[in-house]
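My structure is below; once you've seen it, I'll send some questions.
Omission of a single protein chain aside, the complex is shown with its protein chains in their original locations.
Note that the chains take the letters A, B and C in the order they are written out, and that residue 1 is the start of every chain.
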Amino acid sequence: MSAPTTATPPGGVGEVVHDAPARGRILPRPVTGQEVVLVVVIAALWLVLGLATPAFFTSGSIIPLLVSMSPIALIGVGMTIVIITGGIDVSVGSIVMVSAVVTAQALVDHGLSLPVAVLLSVLVGGVLGLVNGVLIAYGRVQAIIITFGTLNLFKFVGLQFFGSSTVEGIPATFAFFGRGEAGRTLGIPHSFLIMLVVATAAWFYLRHTAGGRHFYAIGGDAVAARLAGVAVRRRSLIAYVLTGLLSGLAACFVIAQGTTSLAASVGSGTELAVIAAVVIGGTSITGGRGSVLGTVLGALLVQTVTTGVTQLGWQSQLSDLFVGLFIVVAVGADLVRQRSRRTS
Amino acid sequence: MTTATVPDPTGTPPARTTGDERPSLASRLLRLVLTQRIALLVVLLVAVVITMTTLSQNNYLSAPYSPSYMSATLINLVPLVLLGLAELLVITSGRGGIDLSVGAIVSLTGMVFGFAYGQWGWSLLAALALAVAFGALCGALNGVLVAYVGFPALITTLATYYAFRSLALVINDQQPISTKPVQDLYSTAAAVQLPFLPESFPRVPLGIFTFLVPTVVVVWLVLARTTWGRRLYAVGTNDVAAEWTGIDVRRTRFSAYVAAGAISGLVAVVTVAQFASARPDAGVSGTGMALPAITIAVLGGVAITGGIGRVAGVVLAALLVVWLNAGILLAVPGNAGTQLQLFALGAVLVFAALLNGITNRRYGGTQ
Amino acid sequence: MTADPTPAAPPRLEVAGIAKRFGAVRAIRHADMRVDAGSVHALVGENGAGKSTLIKILSGAETADTGRVEFDGRPTDIGSTAAALALGIATVYQEPQLFAELTVAENVFTGREITRGGRIDWAAQNAKVVELLELIGLPARYATVAVGQLSIAEQQQVSIAKALAGDARVLILDEPSAILTDTEVEVLFGVVRRLAASGVSIIYISHRLDELFTIADTVTVMRDGQTIGTHPIGELSVRRIVELMVGGILDDARQERVVPDGDPVLELRGLGLEGAFHDVDVAIRPGEVVGLYGLVGSGVAEIGATVYGMSRATAGSILVAGREVSPRSPRQAQQLGIALLPANRKQQGLFGFQPISFNISAGHLPLLSRLGVWVDRRREREVARSSITRLSVKTPDEKQAVSALSGGNAQKVVLARQLVERPRILVLAEPTQGVDVGAKEEIHRIITQLADDGTAVLIVTSDLAEAIRISDRLQVVRAGTTTVEFGPGATQVDVLAAAAGAVDESGVPA
Partner (left out) sequence: GQGSGGSASGGDSGGESGGPTIAFVPKLQGIPYFEAMNAGGQAACEELGCTWLYQGPVEADAAAQADIVRSFIQQGVDVLFVAPNDPDSMAPLLQEAEDAGIKVGTTDTDAPDSVREVFVNQATAEGIGQALTDQIVDAMGGTGRYAIVSCGETAENLNSWIDVQREYTASQYPDVTLTDVVYAGEDQAAATQMATDLLNADPTLTGLVGECTSAAPGVAQAVQDAGRVGQVFTVGLGTPRSMADYLANGSSSASVLWNVQNLGYLTAWAGLQLSDDAGFEASNDVSSDLSGVEYDDSSKTLLLGPPLVITTENVGDFDY
């Protein structure tokens, strides 16, 4: 038997979904749909907050918000790269703790200058990141397991520096990164600016250099990346070291945002806040896809929610509920968009 | 062009057997310890107990590391093992399965249980059933999002962790519930003399018998002997293949999260009993309960990539951690002792993970 | 072992005494091979003979335990994939090694990006990729498409483009034709010939032995981890190669079957799935083997998936034993008596690190359990053991993880799963893809036997010789719909012509 055949236009066979990308472009769009959604959501939130609490749009309100989100976004830049490679780093909170205590103690004991103190903090973070990186890249173990381990190990190290005490009387060296007058130039907080510079550099690195693209390749298929001649181990090592370095820098911001004393609880819970920012920003937790810009927006959204809940005078414990909801909504939006792209 | 032929040394094509020569006993033992997580854990556990007992006998400890102490510390084993099993189920279900929200479920369910049992005067059984059902409901929310909507588990449970934690605090204005019935529940967690055994036999926390053993047996039976267990492992190993095999992948994965939620509900009751109060931050204070539970699961040999994980591994890993921690408290006085516990946990985890890496290269995987 | 006593020039690549074991598995016992410059050197052998392992060693993806490698007469140590690439050894692996989220251009250049001042020179890369795409017969605009959006066959072609992007001196192709259509294979051969003419050495692995005679200069045969011999193609015939591979003699005559009369047990009436196929009409009687032959991308694969409940048809109807059904899931399809062997065994078939017995029983848990709850572990073991014997799976025992089996043996395990309960309707998608001749024979025999026992078999394949050989009736799928039907006597030329659209519908052979 034979069926009556409907004529199909030529070219209908053997072609799957190719007309989606525009001509003349060899990279995915610089701004993903997720980022557009986030911008819209944040704008809407800011509008609502501005209407509800008149003080929201004053610099006294916006600047602390930008300062507060900076360390999370900064670590988020590193975490984004790590997650793009298909890894994860849950030890960043402990890295912040160790960097912060070492630096704060050195500030108290030796009265370091600002650049030296920053360098110290970044170096300490980098060393711990190197520990993670070596274990993960050369021990060939899942990142989540190793970093759960080093989360505890680093915390132990940090506690040794604290010596069952707090660091008191930290000088105002880091006021440059702080919330106060000394932390601003032309009204823009330094910590936010630095974070933006780092994020922009990371954006360029990830998008336009061979090394940056290799992170995506590794996250897409590590075996294939190795076969293609990508230095997979060295690349993943770099991702963790970068995260460590940025956590060290973030530790300076954290010291600056705290008081003149530093307690052992510093940094705890950072990892979840950072991961929340990264995933809200549209980075795929399974690797191979993600953007630094999204992470920065994710951190901004989370901080907006926390600030908003307090400023609206709602129970502060509710902010977590909203953060949870936003994670679901943001990831849901991303999912819907991906599906529609696939089926179109 | 020429024809080059390799003369076959035996004349016939060699038989395709594995392992041609018999390895020595020592290398077989090494292989066993490296490839069988259970064997490794037993070795470590024995090492810890022997070390501590020796230290104890030579008076290096501030108090005897005796059977009665070891048994008293078992009270911590109950929540640790149960939540470790909850993680085992979801991690085994694959696709990056993990549950960060178990601690928050414990908090929220504990409050619900506290209301029912402590305030509305429900019977213990009814309140227990409610707790398990409510925990399962929380798990079902995770399950729907992960299995049916397709959210990554890490993100889903991070979101619900935030949400449940927040609700647990708000639901009773951050007040714990500690009415008389709730306080009296401690008797179900306290250590008891076992029947038919001599006086000298150490007293064992009741929770071991009322909660731990039944749950362990049930989870073990379900995983190792039932078709649901088979489906779970199949889904965790390769969910696309499971789909083509006719397994309802979504329902299987969904049910893993529901089961994890139900177990967390059970832990909520255990925790309420142990603390003699329903506390809104029971499962999230400090580092929370989820991280230790995941740690235990991983240490117990559960592969984070899914499809691999055994109940015995989780139980042994939890026992190892509990007894190691208990020993450290006696060996190292002062703040240094509690700090050293962090080090020990981290070191054991990294060590086990590295060993996994070596094993993978040398023997092609751990079981 | 003998070699040319006075070689004018050293061979491009020579390996000797290579051995490699994975734990207890001796993947290669002893391998020798010499590949001359500008020659197409075929490497053949049964599944699990060690071909892929040998080329992985040559490409630096694995390291040999013993043995020596010479490149252009110089002893060389290929320690890493990067080292192999630096020598000019480019490889297209059996499984495509691509990054779904990256574009074709990026995939081609991953690991050797063209940069200018540290920044990737997108323009230069793109220009080069457009050239390569033209060479392998893909449209130029694919350069900017994410690889994840391409079909598997297209991805395979991208892999080839990728291998060609560097200036290869040795190009290794591991079963490149397995998932290509005949036209695509022709394009590939054109590329291979051109490269060989320009002095590139090609190592070519394939199970489609007939194609060796159009492309290969020399053939090395492997058996049980050893190279058995190397022969110029002129000294060989398909039959001879097969005999070398299996060490025995094969009977490949088609057995004439008489299909019993009866009402169709499976009928597809005007079946359609938006974007994939439309107006598909097929009817199969019990005991009948019907082939659906179509080029890759013709929609033929999706037809099988729809019958099996993986996709919901958007038009037409499916009738099982005369009753209209619409399976929504494989589970429902199975309850209707439909079984399916998926085409992509690694993704859709295998539970990698689980034992063989697990892999077989996974599809039959209700049968192999008491009350549908408790797994009957003894029966599970028995079923697994008998399947292993019946399909001659090469394995020490049923506890072996399937990931440790070679591709073809793993395929047999997946097939075994479909045969545990005799299905009323069996859909086989590419049943022998990547399977060696011996196993292919075996699988064909089993299919015929199933049909003899009353099962209706629908074979969805892009292997024309197989389609003709095994089917009682053969339907050609073109442009997403069933067109022409052939009886048992069809010739390859007729069918291919119909599939490519050369025969108009009126000329239906009986």
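A few remarks follow.
FYI, a contact is a pair of C-beta atoms (placed from the backbone, for glycine too) under 8 Å apart; a residue touches a chain by one contact, two chains touch by 3 or more.
As the structure is a prediction and not an experimental result, all values here were calculated from the model.
All shown chains touched by the missing chain in the whole complex, by label: A, B.
Contact with the chain not shown here comes from a single listed residue; of A:Thr209, A:Thr286 or A:Gln317, that residue is A:Gln317.
Note on the undisplayed chain: of the listed residues B:Arg37, B:Arg230, B:Arg253 or B:Arg279, the one touching it is B:Arg279. Considering the complete assembly, chain B touches the hidden chain via residues 62-64, 66, 68-69, 72-73, 75-76, 169, 174-176, 178, 182-183, 186, 189-190, 274-277, 279-282, 285-287, 325-326, 329-330, 333-342. In the full complex, chain A contacts the hidden chain through residues 53, 55-56, 58, 60-61, 64, 68, 155, 159-160, 162-166, 168-169, 178-181, 254, 257-266, 268-269, 306-307, 310-313, 316-317.
The rule is simple: only the chains that are shown with their structure count from here on.
Comparing the centres of all chains, each the average of its CA atoms, the largest separation from chain A belongs to C.
Centroid to centroid, with C-alpha atoms defining each point, chain B and chain C lie 42 Å apart.
Each chain gets one centre point, the mean of its Cα atoms, and the points for chain A and chain C are 43 Å apart. Residue positions of chain C touching 2 or more other chains: none. Residues of chain A in contact with at least two other chains: none. Taken in their complex, chain A has these residues touching chain B: 88, 135, 139-142, 144-146, 148-156, 159-160, 164, 268, 272, 275-276, 279, 284-286, 315, 317-321, 323-325, 327-328, 331-332, 335.
On the side of chain B, the complex with chain A involves touching residues 96, 98, 100, 145, 149-152, 154-156, 158-163, 165-167, 169-170, 174, 287, 291, 294-295, 298, 304-305, 335, 339-340, 342-343, 345-347, 349-350, 353-354, 356-357, 360-361.
Chain B meets chain C in the complex at residues 1-6, 8, 13-14, 16-20, 225-231, 233-234, 237-238, 240-248, 307-308, 362-365.
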